[in-house]
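Can you read through this structure? Questions will come right after.
Complex shown without one protein chain; remaining protein chains in place.
To keep things simple, chains are lettered A and B as they appear, and every chain counts its residues starting from 1.
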Amino acid sequence: MTVHNIRHANTRHADSRHGDASDGAVGGRLSRVDGPAKITGAAKYAFEQQLDGLAHAVMVEATIAAGTVRAIDTRAAETAPGVLLVLTPDTIMEIKGASDWLGNPPTQKTYSPLARTVTYSGQHIAAVVAETFEQAVAAAALVEVSYDETPAIVDLSDAKAGDGIPIDVMTKEWGDAEAAFAAAPVRICAAYNTQREYQAAMEPHGLIARWQGEELTIWEPSQWLDGMARTYAEWFGVPFENVRLVSPYIGGGFGSKALALAHSAVAAASAKMLGRPVKLVLTRPQNFTSYGGRAATRQTVTIGAGRDGKIQSIVHRGVNETAVDGMWVEPLASVTSIMYATPNFSSKQNVVRVNTVVPGAKRAPGENPSAFGIECAIDELAYEVGVDPLEIRLRNYAEQDPEAKKAWSTRQLREAFAAGAERFGWSKRSPKPRSMRDGHQLIGWGVAAGTYPVRRAYGEAIVRILADGSVEVESSSIDMGQGTYTILAQTAAETVGVPADDVVVKLGDSRFPRAGVAGGSRLAGVMTGAVYKAATSALDQFVGLAISDPRSPFHALQANTLVVANGRITAPRGDGPDVSIAELLASVGRDRIEATGDTMPANSSAEDRYKNYTTIATSVPHTEGDYSRHSWCAHFIEVRVDEDFGTVRVSRVVSALDSGRLYNPKLAESQWKGGIIMGIGQALLEEGIVDRRHGRIVNNNLADYLVPTNADIPDIEVISVGIPDLHSSVLGGKGVGELAIVGVAPAIANAVFHATGKRVRDLPITLEKLI
Amino acid sequence: MRDFSYVRADSIEAARKATALPGAMLLAGGTTLVDLAKCGVAQPETVVDITHLKGLDTISVDAGRATLGALAKMSHVADHAGIKSHFPAVSEALWQAASAQLRNMATVGGNLMQRTRCPYFRDPSNFSACNKREPGSGCSAIGGVTRGHAVLGTSQACIAMYPGDLATALVAFDATVHLGQRVLKVDDFFLLPGDTPEREHDIRAGEMITAIEIPGSAAARRSTYLKVRDRQSYEFAAASAAVGLELEADGRTIRDLRVALGGVATKPWRARAVEEALKGKVLDEDTVRKASGLAMEGAVDHGANHYKIELAPRVVARAILKLGETA
Partner (left out) sequence: MTDQTTSITIPIHLTINGRDHSLNVEPRVTLLDALRDRLDLTGTKKGCDHGQCGACTVHVDGERVLACLTLAAQVEGREITTIEGLAGADGTLDAVQAAFLEQDAFQCGYCTPGQIMSAVACIREGHAGSDDEIREYMAGNLCRCGAYPNIVAAVRQAALEVAS
């Protein structure tokens, strides 16, 4: 186990500026290789490309939540200075229907990104394209729309919303949960609610679209180049190969940037109609309604237990909101069903249609709200039976996957509890609520666990060993801050045997070898596997040449193998030549060695490959084979609640996490901290607030939709307790990015209860709930 | 943003004259004007840039008074040694306002002209009814999302909360605003919405804020600004209090007390009832907490902002008690 504490990290380490050789290997603390570009402003994000003739588009949104557009008066906008084009449902070019992200064919022949029938406030209904951004903005304000409004279902608590649609595939049952609950000596039953939350990446959504004949280039922040390229190709009826998606850096995604959206179609259509490249960037308010954040959820968790706190039954019911014309299921039992051993279990879930944009993926969709329910409920059980909240979790420890009835591939959760508790000082906790204070501040300590499944898929990469001895990696995968550039450099460096400084990684271009979605914390495992395979193959070719090519200085050695390390090639016993990679390549007359690595099953067809990279249909289940694969974590959190003001501040966090082997601990720790911080926002601040008369989010900006500032965040200590898990990935890593947010909100809610004696089951825990 | 013409004023006189141009608005820090122009709320035809005027950014402080040039930056005033020692509540109100960048842009004169954060006021394309923006059009906030709205000084026409911090401190210490010919108490400069919420300030055509003057006092020297909000920083107040305290020689009897509230009213809100109830009393927690409740006399909530009625007196009490502890 390694303990990484920010307080200790101030002192200069060896890993500082450039990293030494060991930092460049897999598992080393190499600084981000894309860092220099990002700290100097040189990194050009997708829609920062400067193109000749660039026109600027601005969207016009619906101001009602339900109804139809009666008329759109564009006359004033059309004659405004600089205006090139005003698009309405009547004037936009025809766009074809595209298949969904599972690869299901379109249900409609055509797709209208501009709506005639309005199903949510903020839906796009028109667009204006002008010579300059300022002109487009001004003209867009001149578009006049009239509506025939109909009543809207504003949210889950709307009387018109009803109970929703049962989602049978979400039902999970074993034993007889109802009967066991009825018979249990201790019974807990409570309802837990999470609100609409938004990804709120600092880079807004947007794109530049350019047509050259039938070839379309899109510069757009993207978590999934190949999936989005497929959508564009289908929309505009051009071959997949004709669409090039470029996304060199992504200014944060958190689940929101994996799909081509309505505004994307409008930008590409207007570029085609005008014959000019068009840039369209959503305003910050539009970022709250142009794609979905996390759906609002409601759960009831009932636990039947013995007086010793051992769980006998869990009955769980969940509801999430979805759109009137789109389906989103936030799997609310994904943690409930696996975190604790229980002989009897029942979970069912409904979705309720409301007038909102289709909700979407936000960091740990499903696991995040699921953990809020079960991890608060078990805390309530702990107080009910008078057992320490940490002890009750150990008492109900699941030694195998209770749902799949399979062994865990690895589960270092017990180790996480132990390491976190030790570092946090949990044993000094005074068990009684409201028993710890510092002046006017009530102090509370809370614990909660989290988990995220290991989602596996396939990837492709090219590795080239070049004439100058450097190594080049190419893949259409992306780096939105997870560190893909860096860990793939480390993987190639270690596998080929060169310093990481000599590796150039090129990502974010759909012309490169294919990759699936950067979502579900799968990309690192997928792509390190692909790069490892490609690099191994390139190395084999290289060593093979060195051994067999008559011009090679090693030819006479008759060796079976050679060693490549630190950019040089030698015989295993060091008893032969010692030349650089560049010298060897020169000697055999080659300017490069190139290998493609792909982790698809060997018998995959071209169609299989296309489907794999452009849909999410081919993900490998985490319970495939004999094992159940998950990342795990335990959060220990201290809050300070002002007894007068009800304000909650997080003052200390210690989290111990099992993400398996870490490819780069420095970057993994940063992602963990980031997840914890987003969880603090969820727990205390974040909530899309709906005006119930208008069915509209009114805090659709960064002054009113509060995300944590630097001043809200204390020191955060993260401890890695993972061990390599080769059932989960080629190099032994499990998921990193989504894990750490799971369990933060319940740990905080539990700490607030400990501080105040008040159980808040509705997030966020704002001050009026405590005064 | 609608297009406008741009005039750079090279003298106060030129700036005043330029305000007579049709649709003219003064540009100082720009943190309100440019923001609201982007929202479509402010629609200037001419923007008169006064940021290049010389001599309007001076800060002079002695025990008797502070004089702040209208163009003095909020950050500079906050960090000014004299302000910190003679008017700590003013410094604290300033450094807790907005962000460091905004404080480097915003001027103290411009800050007095800061508009409400009411989301209905700020979004004309979605909410056409707003009496402050369009007199007679109605109020979208009443019956809507009101968590951030005022509970004091509201009217049937408007419940928009005044969001500033500086003016709350200024009102507590009887500061005045200089408008050229006229000098007004800051308390009088801000108007209640009544039937005319579009009129927020007593400022007339051709007038421009040139300076703010704060009289020194023992209460100002022993003062604080306590701001409570959901987020630790970079947010408007849920409730705040500017408080100044002067004790008798016995160290426990209140001779002078100043209390003003932010985040709860339609204008910076002087809580004279609290001051009067506590003057001459011995400072103890029960007395202070009881008297602080008087700050909410006449408060009316609109549902989600009810918590402010509970919260604000506690903020006042804690601020007074904190000053008492520093004896």
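To be clear about the criterion, a contact is a pair of C-beta atoms (placed from the backbone, for glycine too) under 8 Å apart; a residue touches a chain by one contact, two chains touch by 3 or more.
Computed from a prediction, not measured in an experiment: that's the story for all the values here.
**Q** Checking the contacts here: which visible chains does the omitted one touch?
**A** In the entire complex, chains touched by the missing one are A, B.
**Q** Looking beyond the chains shown, say which of A:83, A:443, A:588 or A:719 touches the absent one.
**A** A:83
**Q** Among the options A:25, A:267, A:480 or A:564, which residue touches the chain absent from this view?
**A** Of these options, the touching residue for the absent chain is A:480.
**Q** Which is it among A:167, A:448, A:579 or A:716 that touches the chain not included here?
**A** Only one listed residue reaches the unshown chain, and that is A:716.
**Q** What does the interface between subunit A and the hidden chain look like in terms of residue numbers?
**A** That gives, for subunit A, the contact residues 6, 9-10, 12, 16-17, 31-32, 34-45, 48, 50, 78-79, 81-86, 131-135, 199-204, 249-254, 281, 283-284, 480-483, 666-667, 669-671, 673-678, 701-703, 707-711, 713-716.
**Q** May I ask you to list the residues on subunit B that touch the chain which is not drawn?
**A** 1-6, 8, 27, 29-31, 34-35, 37-39, 47, 49, 51-52, 75, 79, 98-102, 104-105, 232-234
Going forward, only the chains that are shown with their structure count from here on.
**Q** Take the average of all CA coordinates in subunit A, do the same for subunit B, and state the distance between these two points in whole angstrom.
**A** 42
**Q** Over in the complex, which subunit A residues touch subunit B? Could you list them?
**A** That would be residues 63, 81, 121, 134, 137-138, 141, 285, 440, 642, 644-647, 649, 684-685, 689-691, 693-694, 696, 698-699, 703-704, 706, 708-712, 766-768, 771 of subunit A.
**Q** Would you mind writing out the residues of subunit B in touch with subunit A in their complex?
**A** By the definition above, subunit B touches subunit A via 1-3, 40, 117, 119-120, 123, 125-127, 143-145, 147-148, 228-236, 238, 306-307, 310-311, 314-315, 317-318.
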